[in-house]
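The complex is shown incomplete by one protein chain, all other protein chains being positioned as in the whole.
For clarity, chains are labelled A and B in written order, and residue numbers in each chain start from 1.
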Amino acid sequence: MTTSTTETAADRGARPAGDNRRKILEATMKRFQYQGDALIEVLHKAQELYGFLSPELLSDVAQRLRLPPSRVYGVATFYHFFSLAPQGEHTCTVCLGTACYVRGAALLLRELEELSGVKAGHTSADGRFSLLTARCLGACGLAPAAVLDGEVIGHADRSDLAVRIQSLLGRER
Amino acid sequence: MAAKTLTIDGHLVSARPGETLLAAIREAGITVPTLCHLDGLSDVGACRLCLVEIEGQRRLQPACMTMVSEGMVVHTNTPRLQSYRRQIIELLFAERNHVCAVCVASGHCELQRLAGMVGMDHVRYEYLSPNCPVDISHPRFGIDHNRCVLCTRCVRACDEIEGVHTWDVAGRGVNAHVITDLNQPWGASTTCTSCGKCQLACPTGAIFPRGVTVGERPHASERIALIVEARKQRW
Partner (left out) sequence: MDLHELEAIAERELAQRPRLRILHCSATGCQASGALELKRRLESLLAEMGRQTEIDVGAVGCLGLCGRGPIVRIEPSGETFEHVKPDDAAEIIAALDGHACHVARCDQNHPFFTRQLLIVRRHCGLINPDRIEDYIAVGGYRSLYHVIHEMTPTEVIQAITRSGLRGRGGAGYPTGLKWATVAKSPGERKFVICNADEGDPGAFMDRSILESDPHLVLEGMAIAAYAVGAEQGFIYVRGEYPLAIERLQKAIAQARRHGLLGTQIFESGFNFRVDIRVGAGAFVCGEETALIASIEGRRGQPRPRPPYPAESGLWGMPTLINNVETFANVTAIIENGPEWYSRIGTEKSKGTKIFALTGKIRNTGLIEVPMGITLREIVEEMGGGTPDGTPVKAVQTGGPSGGCIPASLFDTPVDYESLAAVGSIMGSGGMVVMDEHTNMVDVARFYMEFCKDESCGKCIPCRVGTVQLFNMLTKLRNRQAHPSDLSRIEELCELMRETSLCGLGQSAPNPVLSTLHYFRHEYEELIGAEGDHGS
């Protein structure tokens, strides 16, 4: 299970030379008959394919859907899911919903910030790690919850999570 | 269809069906503060300054987006409304950096005029003092985000009248801001026709003509309505 459709830099690196992402995106737009109403669906797809929404991508989508560029940008920046900058190779999303908050999620986040040297919502300078937050993953029964590279972790324990992040980052260095 | 009769602040007023309450209120010679409304543009009901009390309705309603109906009893200026309007203006002044003394629009600014109208003489809220950019990349106009109140009149003027939709709003909440194209410098915009309608529509000194000094800028928002009217007549 993944909570974000963002691909990592590692995925991008592993991509074979024949890049058919543009074709897939085009097919999505075609399926919606290039209607402006489908903008959000198209942006979802674009982000899933490319990992983030670059200005070129946004401008391309605007042109194909015949929408003003400012409208596309306005929509892309309204929704938290859309990212205009690349995400780190590894991501950890800490839930800050109520159930998790009451069970100490804020503290957990602060510790992870210290450990990784990355502030919540940011990516490390070397592009290897993003620390993100979410407002409820729907796993409140397991509060506090976190998602590490797509895997939901219930009853997230500070030291356990710290070890896992360090080994993720360390092993591949 | 028959005219509608309503009571506004105790006066019997007759209004055309399909007319907004704001129009009826103004025809009755009563002034209600407005900011996001501009004659000639569609309405969004965002600034909440024109809220009025309508008897029998639990919630306050924006006059600019409420249609008149038969027998409506409306109060436009109760103490409660006065206090809310004052607070809303206070919140606006605290949001960005409105330093009237050095603003190109001083004397012609709708925000300034509204402050006087609702009797707001000091701001009790903490100034958020954000660090907002000024974009003077366009040869004829500039935008100073410090003065923007996010009324979106520029967005609507550019979209509905000029028809090119150079402006939109990006971000959300207190981080919302107006942008041109893909958040590029205005001067680099490929859609802008340099028509200046956004500048006409802007109620504050946020969008300003370049090369005009303090106090020279004529307040010209009414011209948007004139343009719309002129077009209708031509067709």
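Quick notes
Here, contacts are C-beta pairs under 8 Å (C-beta built on N, C-alpha and C of every residue); 3 or more make two chains touch, one makes a residue touch a chain.
Note that this is a predicted model, so its numbers are computed, not measured.
In the complete complex, the hidden chain is touched by one of A:Leu49, A:Val152 or A:Ile165, namely A:Val152. In the full complex, subunit A contacts the hidden chain through residues 1-3, 5, 35-41, 43-44, 71, 74-75, 78-82, 95-103, 134-143, 145, 151-154.
Against the chain not displayed here, subunit B makes contact via residues 44-48, 51, 59-62, 65, 80, 84, 87-88, 91-92, 94-95, 124-126, 128, 149-150, 169, 171-176.
We adopt the following convention: only the chains that are shown with their structure count from here on.
Against subunit A, in their complex, subunit B makes its touches with residues 159, 164-172, 179-183, 190-191. Contact residues of subunit A toward subunit B in the complex are 55, 58-59, 62, 68-74, 77-78.
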